[in-house]
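Attaching a single structure in C-alpha cells format; questions to follow.
The complex appears here without one of its protein chains, the remainder shown in place.
We call the chains A, B and C, going by the order they appear; numbering starts again at 1 in every chain.
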Amino acid sequence: MRTVVRITERVVETPSTVTLRFPYGPAAAPGQFVMVWVPGDDELPMSLSYVDGPSRGVTVKAMGDTSRRILRLDAGQPIGVRGPYGRGFDLSARRLLAVAGGSGAAVLAPAAEAAVARGARVTVALGATTAAELLFGDRFRAMGAEVVEATDDGSAGVRGFVTGPADRLLAERSFDAVWTCGPEVMMLKVVGSARAHGVPAHCSVERHMKCALGMCDACALGPFHVCSDGPVFAADRLLSETEFGRFHRDPSGRRVPG
Amino acid sequence: MRTVVRITERVVETPSTVTLRFPYGPAAAPGQFVMVWVPGDDELPMSLSYVDGPSRGVTVKAMGDTSRRILRLDAGQPIGVRGPYGRGFDLSARRLLAVAGGSGAAVLAPAAEAAVARGARVTVALGATTAAELLFGDRFRAMGAEVVEATDDGSAGVRGFVTGPADRLLAERSFDAVWTCGPEVMMLKVVGSARAHGVPAHCSVERHMKCALGMCDACALGPFHVCSDGPVFAADRLLSETEFGRFHRDPSGRRVPG
Amino acid sequence: MAELGVRLAGLELRNPFLLASGIWGESGVSLGGAWSAGAGGVITKSIGSVPRAGYPNPTIETYDRWGMLNAMGLPNPGIDEYPTEIAAARAAGAPVIGSIFGATPEEFAELARRMAATGVLALELNLSCPHAEGYGTEVGGTPEEVEAIVRAVSRAVRLPVLAKITPNSADPAGLAEAAERGGAAAVSAINTVRALAIDVRLRRPVLAHGLGGLSGSAIKPVGLACVWQIYERTRLPIVGVGGISRAEDALEYLMAGATALEVGTAIAFDGISVFGRLADGLARLLDELGIARAADAVGAAHPGGAAARPSR
Partner (left out) sequence: MAELGVRLAGLELRNPFLLASGIWGESGVSLGGAWSAGAGGVITKSIGSVPRAGYPNPTIETYDRWGMLNAMGLPNPGIDEYPTEIAAARAAGAPVIGSIFGATPEEFAELARRMAATGVLALELNLSCPHAEGYGTEVGGTPEEVEAIVRAVSRAVRLPVLAKITPNSADPAGLAEAAERGGAAAVSAINTVRALAIDVRLRRPVLAHGLGGLSGSAIKPVGLACVWQIYERTRLPIVGVGGISRAEDALEYLMAGATALEVGTAIAFDGISVFGRLADGLARLLDELGIARAADAVGAAHPGGAAARPSR
C-alpha cells in the first residue's frame, strides 16, 4: 500500500535542507506525516511540508546517512510514500505563536498557512544555527505572519536560541496557542514559557518509527504512540503522562536518555 | 459467506413437494437460485420460489435422499443459504406461455408473477403425475393466469404429458415467449413445439452444481456454466451450442446420457 | 506494445497466463473457452486413474473478494474418458497441459503415459493438493517423495514435466530442488494453503471435508515467497500461481522469478474475461515501466536478476 511516486521538483531551502515535491493523492492535514521509502535504503517519517493539492512535499534536513541520501535525490527519481498518518494541529486558535527550531519549520509552515486561511494571526519565532539555515522565513512572511528570527551565531535576528524571543513574545503579547517543533530540549523550554504565561502549547514530537500504524510499539511515548496518537500532542499531557524530554527509545526499544 | 437462517414456515404443497420459507436479505430476480446447505448433509441448488421481500422460499420435491431430508426440515431448523446465483428470466414478454413439469412450477410461479406485475398475460400449462401433485395451480390462478392442467393418470385436466396441451396452446394462440422448466425430455418437446410455431423459448436447466461461482466446471453445458450463464437459457443456443437433452455430467465430470 | 509471449520448458506461449488446474478444467469445451478468452494455455483438472465424484457439498467457502477455501476432493472423470475432453480442447486450438494425480510413482507414471498419448504438450504433476487423502501433499510432501514421482514420470514420457508443489512445507524450495533432481522441466508453485472455516451458528466446519485449501489474493504473498526462494535455489523455470488477479500481481510473480503464471480463483470473482484483462493490463504495465518483453521481467526483483540463480 505504498505508492511509488517520482520526485517532480527539488528545492534547496538552506545549505542543509531540501524540499522534495511529488504528486500524491490521499488527503492530509497539517501536522500529519508520511513514511518516505528510499529504495535500497531506509524508510523514514517525514512531515508533509506541502499538504494540499496534487503536489505534496517533504522538507528534509541533513542529519544522518539516510536523510543525507534523501536530500541528494533529484527530480525524476522514484520514492515510496505511504500515509498520511497521525493527528495534526488544532487549527481553531486566533492568535498563534509558532516556535520553530531547525527543520521544525517544515511542519509549522503548512500548519500556519492553514491557520491563516481560517483567519488566525500568526507570529513565528524562527531559530537556526546561522542566517542561511533559517527555514521558510519567506514562506512565513508571504502568508502574512510576523517573523522574529534568532540565530546561534547572531548572523540574523537575535543572537542565541529561539527560546529567548519566544519567551519575550509570550510575555509581551496575548496568544491563544503556542505550537512548537524542534529539538526536544527547545520544545521543553518553549512549553515552560507557555505554561508560565498560561498559554496552552502543542508540540510536534519525533520518535523512532517502524510501522506508523500504532502497532509495533517502536514509537511508544508513555501511554501514547507518536505515530497514531501524535505526532502533535498537547504539552500538558506530554509532561504529565510521558517521559517527554527525559528519555526516548532506540530502535531496539531500549530507553536512552534525552 | 453463507448465511445461516432458521426456517420460519413449512408448507406442504403436494404429497411430494414442500415449500420452506426463511428470512434472507440479498436481492434476487425470478429464475435465480440459491445453494441450500443442510448441515451434516449436502448443499443443493434450489430455485427461489419466493423471490422478493424479507421472507424467501424454496419449493423442494422429493427426489433422492437429500431432497427428502430437506423437505422433512421443520420451522425453527437452521439451514445455510448462499446466493442468489445465475441469470433469471427476461420479463419483457407480453403474452407468455409457461410450461411446467414436476417441480418446474417452483421457478415458473415467481417468474410469472413478476411478468404479470409488468402487464403480461400469462397462460400456464401445468403437468404432474396426478391431480394432487399439480404444483402452484392456485398460485397461478391467483395471479390471474389461465391454467391448463395435464396429469399422467388423467385425475385432473388432460390425460397425458403436459407437452400435449402446450403444443395445442401454441397452435391455437399467439405468444411472444415460452418459458419451460421440468424434465429435460419434456423441455426438449416444448422447445420443439415453440420452434414449430415460431415462438422463442427459454428453459430453466439443471446440472450438478458444486461451486455455483462459474469456476469448478461441474455444471459445464457446452460453452456455458449453468450456475453463472444460466440456469435460464434461450432454447436456440441450448440446442445449437450444447449437448442439452443428450447428455449431462455426473459429479465426477463424466458424460452420462440423458 | 510489450511482447507478452514467453517460452516455458520448450512451449511457446502467446502470453504467460495459464488456466490453473481445477478451474474450468473438467470439460474440453471449457478448456477451449479459457483459451478463447485469452489464456496463454490451459491446464486440465487433475486426472486420476478412475472417475472420482469428489467430496460432497459444501465444497467451497469465500471471503469477500480476497480469498476462497475449497475441498473439492479431486473430482475428475478418470483417464479412460478424459481423451475426449482433451480432443475438444485441442480442436479449439488451446495448448493443453495435462494435470495428473496418483498415489504412487508407478501410478503417476502410468497416468503420464496415458495423458501423453492424448496429445498434451506437457504434464503437470499434482503433488500438492492439501485435502485429498492418499494423494497430493500426502504423497508429495517430502523431497524424497517428490523426487521419486518426478523421476518415474520423467522416465516414462518425453514430454516436459511440471512439478506442482505445496506451500505447506517447512521448505517449499527444497521440494523444488527435489523436483529438479528428479528431472522436472519446471516447477509450479503454489497449490492451495491448508485451511479451515467453521460456521459458528451450526457448530461445524463449513466444508463437508473439514480441511480445505486457501486460494486467491490471500495467498499471493505466500506464493511469491515460494517462487522467490525457488528462483534462488534451483535453475528450473517456475510457473507462479496463487492469487493472481491483476496485472501488478502478475508482474510481481515475474519479478520474483516466474516465467509463466496460472490463474484460478480470480475466474470465480472476475469471470473468464479476466484473462483478456490480465494480458492487456500486463502489456500496458510493461510499457509504462519500459520493459520490452514479459520475459525480461523474470527475476528482475532479485539483486543481480537472473545472475542470482545458482549455476551448475
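Quick notes on this one:
The rule we apply is simple: a residue touches a chain if its C-beta (ideal position, glycine included) is under 8 Å from a C-beta of that chain, and two chains touch if they have at least 3 such contacts.
What you are looking at is a predicted structure, and each value in this text was computed from that prediction instead of being measured.
The chain not shown here is in contact, across the full complex, with A, C. If you put the hidden chain back, the residue from C:Val29, C:Ile79, C:Ile149 or C:Met255 that touches it is C:Met255. Contact with the chain that does not appear here is found for just one residue of C:Gly25, C:Gly38, C:Pro51 or C:Gly67, C:Gly67. Of the candidate positions C:Thr137, C:Ser154 or C:Asn191, contact with the unshown chain belongs to C:Thr137.
Within the complete assembly, residues 63-64, 66-67, 69, 137, 141-142, 166, 168-170, 193-198, 200-201, 203-205, 210-212, 214, 217-219, 221-222, 224-225, 228-229, 248, 251-252, 255-256, 285, 289, 300-301, 303 of chain C touch the chain that is not shown.
Contact residues of chain A toward the unshown chain are 1-2, 4, 35, 37, 39-40, 42-44, 78, 80, 209-211, 213-218, 220, 222-223, 225, 228, 249-255.
Quick note on the criterion: only the chains that are shown with their structure count from here on.
Contact topology of the protein chains: irregular, matching none of line, ring, star or complete.
With centres taken as mean C-alpha coordinates, the chain found closest to the middle of all protein C-alpha atoms is C. Inter-chain spacing, taken between the CA centroids of chain A and chain B, is 68 Å.
Our note on geometry: chain B versus chain C, Cα centroid distance of 37 Å, whole angstroms. Residue positions of chain A touching 2 or more other chains: none.
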